[in-house]
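Mind looking over this structure? Questions follow.
For this depiction, one protein chain was excluded, whereas all remaining protein chains were kept in their positions.
Right, chain A next:
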Amino acid sequence: MEELGLLMQGFAVVMEPQNLLLMLVGIALGVLIGVLPGLGGANGIAILLPLTFAMPPVSAIIMLSCIYWGALFGGAITSILFNIPGEPWSVATTFDGYPMAQQGKAAEALTAAFTSSFVGAFIAIVMITFIAPVIAGFALRFGPPEFFAVMFLSFASFIGMSKGPALKTLSAMMLGFLLAAVGMDTVTGQLRMTFGSTEMIRGFDFLVAVIGLFGISEILCSIEDGLRFKGERAKIDARVVLKVWASLPKHWWLALRSSLIGCWMGITPAGATPASFMSYGVARRMSKHGASFGKGRIEGVIAPETAAHAAGTSALLPMLTLGVPGSPTAAVLLGGLIMWGLQPGPMLFVEQKDFVWGLIASMYLGNVVGLIVVLVAVPWFAAILRVPFSIIAAIILVVCAIGAFTVSNAEFDITLMLIFGVVGYVLKKLDYPLAPLVLALVLGDRTEEAFRQSLLISQGSLRVFFSNWLVSSIMAMGFALLLWPVVSWVVERINAHRSGTGAVVPREA
C-alpha cells in the first residue's frame, strides 16, 4: 500500500491554493474548449502550452490535464443540446442524447452524461493509481530494443484496431514519421529533408501541426454545413439530478462494462473515439431494448460517455509509465513534459514522485470539481453556442494563430499551421485518421533513436529485436496486430466465396 501514501503526498501538492485555482481555471477553460467547435482537448492544450513555461511543472500539468477533463465533459453538452459533437468522442452521445433533448429530457440526458463520464474517469484513475507504478517498475528494466518494441506495438495497434482503411492509417503514420525527421538529425548533426530551406532546419513542431490539423481543419469542416447552430435549451436543477442519480445504480453493469472497454481502448492507443462507438454498439446489442436505441434511451448516453471518459483518462497510463501516449491529447501533454525538462518514461516514478503523484491526485480531485462545475454551469456554457458562428470562427482562428506563433516565436509557423489546416481538412474528409499522424510526429525522433541505439548494441543485426523473451513477445504482439487487417480480409474473402456470390455473411447472431 505504498501507493496510498504517495497518493496522499500528491493530494498535499494539489491542495496548495495556487494549484487549486489553476485546477478550476483549467476545468472552466476545458469545458469552454470542449463546447467550441474547432477547439478540442489536443489543440486547446497545444495553444496554452507555451504559456505554462514559467510555471512549476506540477502546476502546469495540473492545469493542462484539467483542461483535458473539462474538454471531455464539455463535449457532451453540445452533443446533447445541439446535436453537434464538440469532440469526436462525443459523436456516439448524439445518437440518444439529442433525441432525449428533443423530448424535453435534456436535463436528464446531461446529468446522466456527466455522471457517467465521472464514473468512467474514476474507474480509470483507480486503475492508474495501482497499475501505473507496477508497469513503471517493470519498464525500468527496458533497454532501447524494448522501447522500440513498445512503440512498434503501439503503432501496429493503430493499424490492427482502427476501423478505417489500414493503408490510409499506414500512410498518415508514415507522413508523421517523415515530418518528425525533417531538420537536424540529433545523432549525427546531419541536415535531413530541408531541401535548402532555412525555415525547415528547425523541423516541424508537432504543436503547430496539432493546432492546424485539429483546429483550422475543424472550422473548415463545420463551415460546410452552413453557419447556424440550432439547439435545445436546458437548465439542470437539483431535483432532476437526484432523480437521475437514483436511477443510475441499476445501470451499474453497463457502466462497469463500458469503463472496462474504455480503459482497454485508452491504454492501447486506439483512443476515446472508437471506445465510445464500441461501447455504444455493445450496449445496444446486449440490451433487451436494443431496437429503441437511437430514439432517446438513457443507456445510449451512459455507455459512450463512460467509455470515452475512461479511455481519455487511461490514455495517460502509457504516457506516464512508458512515454508512449495513448491519444493525441496525451501526446501533447507528453510534449509538455519534454518542454518542462522532464524525461518521460518509467524514471519519472523514481525521480519525480511529486510530479507523478500530484498529477494522479489532481485527476481524482479534478473530476469531482469538473462534475460540479458542469452540473452548475451548463446553461452558461450552452449560451456560448448561441453566439453567431461568424464571430466564434473568427476568434478561434485568431487564437489558433496566436497559439501557433507562441510555440517558438516564429511567424513562419502561422503559415505552417494554415497549411496543416488544409491538409487536415482534406485528410479528414477522405477518412485518413489524424491521431496516428500526430503520434508519429511526437514519437518519431524517440522511435528512431531507440531503433538506432538497438542496432548499435547489436552491430547492425535486426536480431536484437528478438534477442530475449521480453522484447520478442512485444514484437510478436506487434506483428500479430499489424497482420490483423490482412488476416480478416482473407477470412472475409473465404467466407464470401463459400456463400456463393459474395453475399454479406451476417456475423451477429
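We take it that contacts are C-beta pairs under 8 Å (C-beta built on N, C-alpha and C of every residue); 3 or more make two chains touch, one makes a residue touch a chain; residues count from 1.
Definition applied: contacts and distances are computed from a predicted model.
Here one chain is missing from view; checked against "CoxF protein", "Xanthine dehydrogenase family protein molybdopterin-binding subunit", "Outer membrane protein OmpA" or "Tripartite tricarboxylate transporter TctB family protein", UniProt names that protein "Tripartite tricarboxylate transporter TctB family protein". Only one of the listed residues, A:20, A:397, A:483 or A:496, touches the absent chain: A:397. When the whole complex is considered, the residue among A:168, A:295 or A:353 that touches the unshown chain is A:168.
In the complete complex, the hidden chain is touched by one of A:25, A:131 or A:223, namely A:223. Not every partner is drawn; the one left out touches chain A at residues 50-51, 165, 167-168, 170-171, 174-175, 177-178, 181, 185, 187-188, 190, 192-193, 195, 216, 219-220, 223-224, 226-227, 388-391, 393-395, 397-398, 401-402, 405-406, 409, 411, 414-415, 417-418, 422, 425-427, 429-430, 432, 448, 451-452, 455-456, 460.
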